[in-house]
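Only one protein chain is missing from this complex, and each of the others stays in its spot.
Letters A and B name the chains as they come in the text, with residue numbers starting at 1 for each one.
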Amino acid sequence: MKSEKIEKKYTPEIPTKEIEELRNSIKTASQKIMAENIERMKKTDPNRPEAMKYFDEIANLFGKRPAEILAEKEKGKKVIGYMCLFAPTELILAADAIPVRVNSGWYDASKVGDRVVPVEVCPVIRSTIGAEMIGLSPFLELSDALISVLTCDGMTKLSEILSDYKTIWGMNIPRVKDSAHSLRFWNDEIKLMKAQIEEFTGNKITRKSLKEAIEQTQKATKAFRRLQDLRKGPPVIMGRDAMLVNQAYLWDDKVRWTEKTEALCDELEKRVQRKDWVCSPETPRVLITGTPMFWPDNWKVPTLVEEANPKGIIVADELCSGERILNDPVGVDEWTMDDMLNAIGERYLMSSTCPCFTSSDGNEDRINWLINKVKEWNVQGVIYFVVRGCMLYGMEYNRIKKALDKINIPAYYLDTEYTREDVGQMKTRVEAFLEMLTARTEI
Amino acid sequence: MITVGMDLGTQRVKAVVLKDDAVISRGQAFSGFDPAKAAEEAVKEALKDADLKISDVVYFVATGSAMDMAPYSNGTVSTMGADAKAGIYLFPKARTIIDVGAEEARAVKCDEKAVMVDFIVNERCAAGAGTFIEAMARALEVKLEEMGPLSLKAEHASSINASCVIFGESDVVSLIHRQESKPEIARAVFDAMADRISSMVNRLGINPDVVLIGGVAKDVGFVASLKRKLGVDVLIPDFPDYAGALGAALTAATRAKEGKK
Partner (left out) sequence: MIWEIIGDILRIAVLAGLGAAGILTILIWKKNLATRITYTRLVIQAVAFAAIFYVFTYSIPLLYVLIVLFTMTIVLGRLYCGWLCPFGLLMDLVIPLRKAFSIGYRNVPEKLNKSLHQSRYVILLFFLFLPILLWRIQPPPNFNFAVVMAQLLAGPFRIYSVLLDPMIPLVVPWKGPLVVNQINLSYPYVQDIINYAGKNISEIIAIAFVGLTLVGSFYIRRVWCRFCPTGASLAVVNRFNGFKWAPLLHIEKDEEKCTKCGVCKRVCQSQVPDVYEQKGGKITTSMCTLCLRCAEMCPYADALKVKLGNKTVFKSRNWLEPSTSE
């Protein structure tokens, strides 16, 4: 770790007083927003499962969980933050370190980021830069090192900018994934990252520890899939609740998260038996796909969808802040170190539906995934959510729309920004879309 | 059966009274800072014209950006839904309805039963809506209602930036300095708007017949430019600015009938 003053390459010097003011004001606002989001979720579902209380607590980004991580750090554990789902969390867990995803979901922080990069840059990036500049994110502050994966333009430059503050390792991801040499290259990156993590934490990743880490993640995937499967039928859980549970994995303790999610699924199964639906089974079923939506401020659109008039329910999503987190397990053939590393490399590269990839026949993995999801979860409409500045998701829209038109599923391109000011406009659009879906089902 | 539709737009509130599927009166008021009060005024004006009282009305439906603030309301309907209903009512063969209002432009595709199939709204910028014309009229020092007829006098058009009102205004100023004539500039303003709106509609895809509604549809200059840019004929009803309220009133009638069942 660097002990001398790092000469900042990108970020300006800000007086400490200003940093503290900004941090405190955004933190206070954010705590209000988190509490409000949860209140609204509670109101929409009067029979909200008991198990959700745990997740409400963990959802407080300034509360229990950062305190726990701090306690672990004091015992000597290292914390490694990451900014993209390609980062191999199994390796981090095997080295007895704590993985935590640090993308910023704070709208106000993006204004701070505007001092460093142009406004046209993806707001998630600007917000993460801003959060780091004022030390807003507890997880970012607790991270001893960061892993960034060079997927889109924003991510690529973000790793340079954040190196003003922290040790950051960039993982070079090939843009064509469907090729043998890309896989070889990525597997090499994984091996390099393994060595990097071992050196940094001072712990060797043994066959046993890696096997345990993979098995733990497989257990989590099992619980995760169980939850998503329960959303296939009539609605037993609000989309926002499920999305919160999904996202909590990114910063929560993995073992505990698995237990609590299994408990939640048990409760939900009882609800299915009692036919205790959260809303009428005729409510239009919506799938959200597109740019990741980070807690807490980005609950804007899901809240609109589920509280609109007529209301809808989110039954599935294709977001890397949602169902993409744990959808795919690591498939190990023989539990040798080589095979485990190959399996990890493959799982992270091959099964990804991120639009940062391209192939000669187009990103059909994402389309296949979406179409399968639409069919099995009985989705009636797709909201294609894009933040302004996200080239990759924005550019894929036409392709996805054509594929969805073929199976007669309406899609709506909803673009927004990291701002609360456009809630009114978002509302009219979302309501019109849900009205359209309702009318279609009534026929 | 008497129903009333209210369209709480950003500039004005419009109200339409529907009796057994025929429009019998209209009313309007400026929204200002209190759309709810303006809506009350508009409704009262319309009812007075038709010699009716509030209690005669069976069902009220509100639409428009401030629809949640509407008084008397029994329910709301989205502007897109209302537009579709109005479009089919006015022109049964309508399948694409373009609504250009003061702050926002939108287009809706529907089927013969007025069920929405797809819709698109313009990006959060006023360069494709009515306020653009107002701003440009200011820059040209011309009255708003004169812009249309003025532009029709132009023989050819210059071009201005239509991506932002601010840029557009400075473009107009530079055209004036280049001593382009006012008709040419006015025409350029409408062409820019039509360009914006037609590319939005093309993204949605055009199904004939195409109907144009909303306050801006009254402007002959805009209509001429739009027809040119779209390349198809555009049907315009009488009172295009009341189409939203009409759609709301029709929705009220449908809902009242279903309720009665």
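Of note:
Please note the rule applied: contacts are C-beta pairs under 8 Å (C-beta built on N, C-alpha and C of every residue); 3 or more make two chains touch, one makes a residue touch a chain.
Everything numeric in this text was worked out from a predicted model, so none of it was measured.
Though it is not drawn, the left-out chain touches A in the full complex. Residue-wise, the contact with the chain that is not shown comes from A:Q218, picked out of A:N60, A:N203, A:Q218 or A:N309. Considering A:I205, A:V315 or A:A343, the position touching the chain not shown turns out to be A:A343 (whole complex). Taking the complete complex into account, A:L183 is the one of A:I19, A:A35, A:L183 or A:C279 that touches the chain left out. Residue A:E334 is the one among A:E74, A:E334, A:E421 or A:E442 that touches the chain not shown. Residues 178, 180, 183, 207, 214-215, 218-219, 221-222, 225, 328-329, 331, 333-339, 342-343, 346-347, 350-351, 353, 365, 368-369, 371-372, 375 of subunit A touch the missing chain (whole complex, contact as defined above).
The rule we apply is simple: only the chains that are shown with their structure count from here on.
One simple way to say how far apart two chains are is to compare their mean CA positions; for subunit A and subunit B this gives 40 Å. The touching residues of subunit B, counted against subunit A in their complex, run 65, 76-81, 104, 115-119, 121, 123-124. The touching residues of subunit A, when paired with subunit B in their complex, are 309, 410, 412, 415, 422, 424-425, 428-429, 431-433, 435-436, 439-440, 443.
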